[in-house]
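Single-structure report; data block below.
Complex shown without one protein chain; remaining protein chains in place.
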Amino acid sequence: MNRFSYARPGSVADAVRELAGHPAAKVIAGGTNLVDLMKYNVERPTHLVDVGRLPGLKEIEEAGEGLRIGALVSNTAAAYDERVKERYPLLSSAILAGASPQLRNAATTGGNLLQRTRCYYFYDPATPCNKREPGSGCPAKNGQNRILAILGTSEHCIATHPSDMCVALAALEAVVKVVGPNGERSIPMADFHRLPGNMPEKDTNLHADEIILGVELPEPRFAKHYTYLKLRDRLSYAFALVSVAAALEMDGDTIGEARIALGGVAHKPWRVEEAEMMLRGKTADRRVFAAVAERILEGAQGFGHNDFKVDLARRAVIRALSQAARGTPQSQTDKRIQ
Amino acid sequence: MYETHVGSPRNRVDGRKKVTGTAPYAAEFTAPDLAQGYVVNSAIAKGRITAIDTKDALAVPGVIQVFTHQNRPRTAWRSTAYQDEVAPPGKPFRPLYDERIHYSGQPIALVVAEDFEIARYAASLVRVSYEAEQHQTDLTKVREQAYTPKYRTSMGPPSPRGDAEAAFGRSPVKVEGSYRIAVEHHNPMEPHASTVVWEGDGKITVHDKIQGCQNTQRYIRQVFGLSASDVHVISPYVGGAFGSGLRPQYQLFLAVMAALELKRSVRVVLTRDQMFTFTYRPDGLQEVAMAANEDGALQAIRHDLIGNTSTFEDYTEQTVGWSGMTYHCENYKGTYKVAQLDTYTPGDMRAPGAPTGLFPSESAVDELCHKLGMDPLKFRLKNYNQVDEATGKPFTSKELRAALQLGAERFGWSKRNHKPRSMKEGNELIGWGMAVGMWEAAMQKTAARAVLTIDGKLEVASASADIGTGTYTIMAQIAADALGLPIEKVTALLGDSSLPSAPVEGGSWGAASTGTAVELACHAVREKLFGYARGINDSPLGAAGVNEVQFREGRIALISDPSRFVTIQDAMVAGGVDRIEAEETASPSKITMLKYSSYAHSAAFVEVRVDEELGVVRVTRVVQAIAAGRILNPKTARSQILGGTVFGIGMALHEESMADHNLGRFMNHNIAEYHIPVNADVPNIDVIFVDEHDDLTSPIGVKGLGEIGICASPAAIANAVFHATGKRIRELPITIDKILGTKEAA
């Protein structure tokens, strides 16, 4: 770990000022990813702004017809909150599919939004990586890319976004509330994470001087027909090879609004709205699901070791839609896949 | 009814220390003058260091020294001095020896500082320039360069018998296949660590993560030119090792070097990522062919392997021999070659070579059974052998038949429909698979000491190790029974180089060797004690011989009339002593070694459930039936089998060290991305120990249990996957992509 100074501001305004005053500062709350990366010398902040105790960010509150989850609400608190479980069970399920109880106790909602890729090369400073060291190259493309992206990649980076929570938030069209020197702004989930393009070092559209206040969930609509299906290399405590958050409004067998977001396949939770539109008004049926899956995976491209993900993602979309349509969401403890 | 400790389920004698966190491991010894080291590793796989700049690192307040090849203190120059007790043939790697880079991750500098965080930070400031040379880490690219190595003792392929080629050619039913198992890293939960305490005057006390403290001691003496009295190694607890602690690893060299040079105490602990910078289970390209008659009689076995080694040592293990020993077969041929890669030398990892060789051969048996339309259990009983056909010697004992029968019964094997894809529930295909396993039952020359004191306490000690296997506990059980004491009165000591000599603990020989030595030492104490008891005037024991008395509850009593007894205290008082000490050495029987083959056997039965559409495999049921001689402690013995089975699940489904051959480097070098089984991956495991009497293998009838649990499990799982899906997967681990990407067998 490099040397850095530490501050624990008492208010959000102070925190924003603190951040603005130190160009190479980083915000810390749970620390589950930042401290991890600092020990690898991947993150090298010169100043840490501890927002962990800021007032007003640890609550889950009613917000209009929706719910607002403060940035400092732990993954555990969010997942087991009665309102979240009842109204947004997809979010609860996705959170519980990730990490371990210990990590979920420490990890926060805001921090999870900023979780960085698990790409082996990004994590290993002895190797080149455009995300870690812009311009140094991407050995992953011709290297060990089993866990890496098949959609939305660029010649510079094929990293994936690793969070499970964010996949659910994307499907639920949550909005991220942030604050910076110029005041507050809202970033829809669809715009929060970026594709790597020619700036893979930038994971999100959050500015360096901004702090996440929380996420707002819109009116709950998918509490019955949803699932979070996560496929990985062991049955728990592993990052997704592919995950699917599926949420449907159903009228009998007929699908109304549909949302599908994929994790583990791209630099951000992957949504294709046209594919979702294909479901509207249709009877829940495997053939329809297959066509939707095909549309979502359009243009998907593997890099060798991860070629299988294209087919796997297709299959996972179909299964997830079946689970959601049936109203039999995937359990995160019963490892039999519904 | 008097219950002996041996044979009864007993809690671990070190249990309380382990559940309270008070058992000290190598990195948990300290000293007032302790400095901490942090290792810098090579970024390239081959070439040389052109410059190494330590200026900024040295300038960090609290940094004491940065050691590199440029300022390494003088150590032995002959590479033979670096050869430890279990080194394979070759020239061992010498840390910081010169500017040459032999493998990616090679240690190239040690930063020593006042505390760990300063050392870690300063290590990040060491700047290294390299001149890279073309490296090779891909075994498939050097197949043509494979050569017949200098085999380690008994690691060569067995002699061929019959004519495997001809028999294969003329047999009506045959299978052939290529197999591969991913490179695995041991990853014990405790990272490798050495704490070297500077005692002054050139003397050091070393706490090392090692499976044999005298191996560490010898290595230090040879490399640093110290005398035995200068080096005391104390390593009472080892947080798992599975073979990674057989040889002294580089953190030991670095810590000792720094301590001797700085004349102060130094601790070096490897990071989890650095646990991927030394030994591992080797890569291997295997070909197995088998043929049988229509009636299922096995006719021919061919088993060829090209394994990898490093550029500096020839590592070999017994891999291709197993296929020729498991069944009766008159025609067998095995070959074992190695090819060099720019990696560290592979090493022994839990049952080295056995699951590696048995996965292909037991897969081939399963495939043969499928072709024959024969029950795999029936095939194994039909081709059963009672003689080790590799040597022609009979087995000391072999109750595999009972294991097969009891295991099958417990599992419900008779209900199996042998047709693949015949069982389905919901989205899951269900498969039942089986395999057999073998592991050599060995004994090694080992000494132990027993000391009985007049307060009725007994101490037994040996320089061996307990790496989680339960050695402390069985020593205490054996000792308590030998002198008829409550187990609480017995203290077992291990992991101290000043104790009676013992080799590294490994190969499942620990219980047989240390256990026998402890029993011999206790019996020697018993003889002396009995002499004192008999010497009492009008001794209640009369003229009885030692075989006519029993040692129970602190008394020496006549078997014929237990009311006539002498207490231990009275006997010692009569003898005028307040302590009785004896040291004995146990050695393997030369006659047994000459006339017999000795192996433990297992039969594993596994149920898997496979969601075929998504490629997800779950192990849902395991029965392991074990024939391993006498079971000293059913509780800890069962744990050994559970552990071996979980290791087998890891090999079958999860574990894979992924190398980037462009960089010549393992890339998933952490335990988030190198997957070992977690709790959710492990179902109920039913362990059966079958009765097996064997007084030839070791005097105490023990065969050892550390390895046998893993031997059959990977093949049984792969065979269950075949039964579920009809897909024969010949490369481990069986991951989602392989289930999706493999076609059903015809």
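Points to keep in mind about this one:
When the chains are written out, they are named A and B in that same order, and each has its own residue count from 1.
Note that a residue touches a chain if its C-beta (ideal position, glycine included) is under 8 Å from a C-beta of that chain, and two chains touch if they have at least 3 such contacts.
The working rule: contacts and distances are computed from a predicted model.
Between the listed names "Sugar ABC transporter permease", "GerMN domain-containing protein", "(2Fe-2S)-binding protein" or "Sodium:proton antiporter", the UniProt record for the complex's undisplayed chain reads "(2Fe-2S)-binding protein". Of the listed residues B:K91, B:R161, B:R410 or B:K635, the one in contact with the hidden chain in the full complex is B:K635. Screening B:Y25, B:F67, B:Y82 or B:W198 against the full complex identifies B:Y25 as the residue touching the chain left out. The chain omitted from view is touched by exactly one of B:L96, B:L110 or B:A123, namely B:A123. Residue in contact with the omitted chain (choice from B:P188, B:G433 or B:G701): B:P188.
Mapped onto chain A, contacts with the missing chain fall at residues 1-6, 8, 28, 30-32, 35-36, 38-41, 44, 48, 50, 52, 76, 80, 99-103, 105-106, 125-126, 128, 133, 136-137, 139, 235-237, 332-335. The chain not shown here touches chain B at positions 11-12, 14-25, 27-28, 30, 40-47, 55-61, 108, 115-117, 121-135, 187-191, 237-242, 269, 271-272, 467-470, 635-636, 638-640, 642-647, 662-664, 670-672, 676-680, 682-685.
Heads up, the rule we're going with is that only the chains that are shown with their structure count from here on.
Averaged C-alpha coordinates put the centre of chain A at 41 Å from the centre of chain B.
Those residues of chain A that touch chain B in the complex are listed here as 1-3, 39-41, 118, 120-121, 123-124, 126-127, 139, 142-144, 146-147, 231, 233-239, 241, 308, 311-312, 315-316, 318-319, 335-338.
Within the complex, the chain B residues that touch chain A are 41, 43, 104, 117, 120-121, 124, 273, 426-428, 609, 611, 613-616, 618, 653-654, 658-660, 662-663, 665, 667-670, 672-673, 675, 677-681, 735-737, 740-741.
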